[in-house]
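With one protein chain withheld, the remaining protein chains of the complex are depicted in position.
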Amino acid sequence: MAEVLLSVDNISKNFGGLIAVDNISFNIRVGQIKAIIGPNGSGKTTLFNLISGHYQPSSGSIYFYGFNITKWPAWKSASVGISRTFQNLALFTNMSVIENVLMGVHLHTKAGFLSSIFRLPAFFKREKEAREIAIEKLSLLGISDIAEKKCGDLPFGLQRLVEMARALAAEPRLLLLDEPASGLDIHDRNRLCEIIRQIRDEGVTILMVEHDMNITMSLAEEVIVLDSGKKICEGTPKEIQRDPEVIRIYLGEG
Amino acid sequence: MLSIQNLHVSYGPIKVLKGVSLHIDQGEIVALIGANGAGKTTLMSTISGLLRPQSGEIKFEGQDIIKFPPDKIVKLGISLVPEGRQIFAPLTVLENLELGAYLRSKDKKGIKEDLDKIFSIFPKLKERKNQQAGTLSGGEQQMLAIARAFMARPRLLLLDEPSLGLAPMVLELIMDSILELNKEGLTILIVEQNAIKALEISTRGYVLETGRIILQGSSNELKEDPDVIRAYLGKDYEEITER
Amino acid sequence: MGGGLLALINLRREKIALMGQILQFLFSGLTNGAVYAVIALGFTIIYNATDVINFAQGEFVMLGAMVMYTFVHFLSWPIPVAFFATIICVSVIGILVEFFTIRPAKNADIISLIIITIGVSIFLRGVAMMIWGKDPVAIPPFTGSTPIVFMGAAIDPQIIWVLVITLIAMIFTQWFFKYTIWGKAMRACAVNKKAAKLVGIKVERLVSLSFALSAGISAAAGAVIAPITFASYDMGTMLGLKGFCAAVLGGLGSGVGSILGGFILGILEAFGAGYISSSYKDAFAFLILLIVLFLKPQGLLGQGEVDKL
Partner (left out) sequence: MNIHFGSIRYQYIGLLFFVIFLFLIGFFIKNDYYLNVFVLIGIQAIAVLGLSLLMGYAGQVSLGHAAFYGLGAYASGILTIHYGLNPYLAMFCGMAISALMALIVGLPALRLKGHYLAMATLGFGIIINICFKEMASLTGGPSGLVGIPMLKFLNFTFDTSISYFCLVWSIFIILMVLSLHLVNSPFGRAFRALGSHEAAAQAMGVNTHIAKLIVFIISAVYASLAGSLYAHFVTFISPASFGFICSIKMVTMVAIGGMGTLWGALLGTSILVSLPEFLTVFSDYDVLVYGLILIIVMIFMPEGIVQASIKIFRNFKYKETNG
């Protein structure tokens, strides 16, 4: 069995009095695609925000490659290879597509401040490299033709892909996808599945939240089911489809 | 009662609805199902006057309401229970209900009657009428949202995702109360991701996908439709994964 | 033995003097604090209805003082009549300001809106300078100027008026927001504009009303403080900033918070000026604010918000 990449240990998060995530534990192994499902408001996105460091858990710990990253801010988690997309899209709308993706490359371009403002040769070299990486990621998603468009002007589906390219440009080891298929039509959804598989094959571990059962069940090797902040089941898609609790709460009977 | 013809709505450059047509008759419960991002909430917001469509027409009892502001639409008798409930959390339950009747706040007697009616349908709200609405449980907040819309004395009630974040037991309760309101003569359009529940209580249904109605029919027909089953009812995954 | 008694009497005198001094500072702090509190309340009302920080709030206070001066001095109206007429006048100005500057800028972002209100404040100050000139004017106190001696402190009767009118303004706003449908609707708007529209509230009309209310109570503050401080076209700037300071100190958006913020600010400022240094009086107010914000970024009673992702 592959090495454990991320280990979530008994984390909880409450906002005021509301418990959004309640004592959840699970592991993700290297190279896996894992999905989290559950009704709206069951704490999926909060869980994502805890892992990516945008929220700090009220209790519990998170380990990445065995390192305790529980208290790390988001930028630090990003710097060790945890990259993410956002449910409601969080593109830099005033920037062009390529600039957005370049922000993803940001982590790996050790740009010097002085070489940047004085435009030393090192700056041009780094910019060129960064652009090559960015273009490569855009091509991977088949959207290199819109590189110079302004992000805010793109249709929703394309914005999703740009956001994914941006996350990929950070060369993540763990990619968190928050509802990657929402807003995409059937055609785009099929492509999305291919892309996600391709990313996994390149060695990126993926944790995703997805409502489209079709996608979830066909992509994920393991599924976690949440309800009101609690983990109610974890297993292969087949296992969870047979789980009586899951059927009762989520899938519905009959 | 309500008829929508060829409705187009965009957010900036992004087209969300691309020619939606549907109609609702007096006394019906109509379900609108579809995945996240299909445009269901946009449709609801457009009917209730929060959004302006690019083109198309919306007629309520023969009257063109497309240019009406939200308050006028409420006055005509269409009330929306928005997605995510959107109750006034720091206000008390009673204040929320009073604001539901904002447009007829002079009609003290009528409000009193409606409050009694609401409290008989949702006794929980009576118990908590002086509590801050934000302290209610998810299910109670959903009841409050429905009750608040009811206080405007609508004839057409639009429900956007009433199942959102509710436990199954509570959902059952909410659905029962929706049926009860329908029996009192209220016409209802319900938008749901939880297609099973929506098709269970409704008479007819539409399937919305990426801004277009791709399917319509009686709820019973839709429940049997293979595409609907595959995409929305969450059954027979095994078949799909093994294919 | 006689010497001992004398020492005792002296000690007592000193004590009374000290008591008197403390009371003097306290009253001066309460007076300023009351005015800050009312201005902060004005800020809060508009902020809740529109998310705009109205930098022209201080000018409403100034207009209150100046219009009052006009009614009392030029038209010789009796003080109660002049006082209410002032409130109505400035409320109408508030509505006009909203109608001509805030409403047309519907799609502007917060910075643009702030600059618009700054423009309004410059404009109103300019108008006031044209009408009333640059020199400070005096308004007679409401009920004579014989100081009331209270436990060794001499209190200007106008101070009592300031406190009474502040109290009335607070009770009025509390009543308005708690018990009238308009007030409830305004609170609903502050919580969730979309839901407010959905129950049929005409949000624009309520925004107008919020400007009227806010301008009205600020004008009351201006009219009642003017006999103590004199009135001039530029008196609004510092008062407005202090009011803003109090509103943020208490936690933006919280009515009770702004009243609390106002009084805390006024009293600490008075004691700071009295015991440390009067020339740094204005600096104290802002220093207190910085310390509070750095320790509690949402103000004293403000609600912490979670970033939605």
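Order of writing sets the chain letters: A, B and C. Residues in each chain are counted from 1.
One rule holds in what follows: a residue touches a chain if its C-beta (ideal position, glycine included) is under 8 Å from a C-beta of that chain, and two chains touch if they have at least 3 such contacts.
Computed from a predicted structure; not experimentally measured.
Considering the entire complex, the omitted chain makes contact with A, C.
Contact with the undisplayed chain is limited, among C:Q21, C:T101 or C:Q174, to C:T101. Across the entire complex, the residue among A:A20, A:I33, A:I62 or A:A78 in touch with the chain not shown is A:A78. Taking the whole complex into account, chain A touches the unshown chain at residues 52-54, 73-76, 78-79, 83-84, 86, 90-95, 98-99, 102-104, 106-107, 109, 111, 113, 116-119, 123, 126-128, 130-131, 148, 166-167, 170. One chain of the complex is left out; on chain C, the residues touching it are 53, 101, 104-105, 107-116, 118-127, 129-130, 237, 241, 244-245, 248, 252, 277, 279-280, 282-283, 286-287, 289-290, 293-294, 297-299, 307, 309.
In the analysis below, only the chains that are shown with their structure count from here on.
The most centrally placed chain, judged by C-alpha centroids, is B. Once the centre of each chain is set as its mean CA position, chain B and chain C turn out to be 44 Å apart. Averaged Cα coordinates give chain A a centre that lies 32 Å from the centre of chain B. Residues of chain C found to touch two or more other chains are absent. For chain A, the set of residues that touch two or more other chains is empty.
Here chain B touches chain C in the complex through residues 48-50, 69-71, 74-75, 79-80, 82, 86-91, 95, 98-100, 102-103, 105, 148-149, 151-152, going by the rule given at the top. Per the touch definition, chain C reaches chain B in the complex via residues 181, 184-185, 187-188, 191-192, 194-202. Within the complex formed with chain B, the residues of chain A that make contact are 39-42, 152-156, 179, 182-186, 211-214, 217-218, 227-228, 237-238, 241, 248-252, 254.
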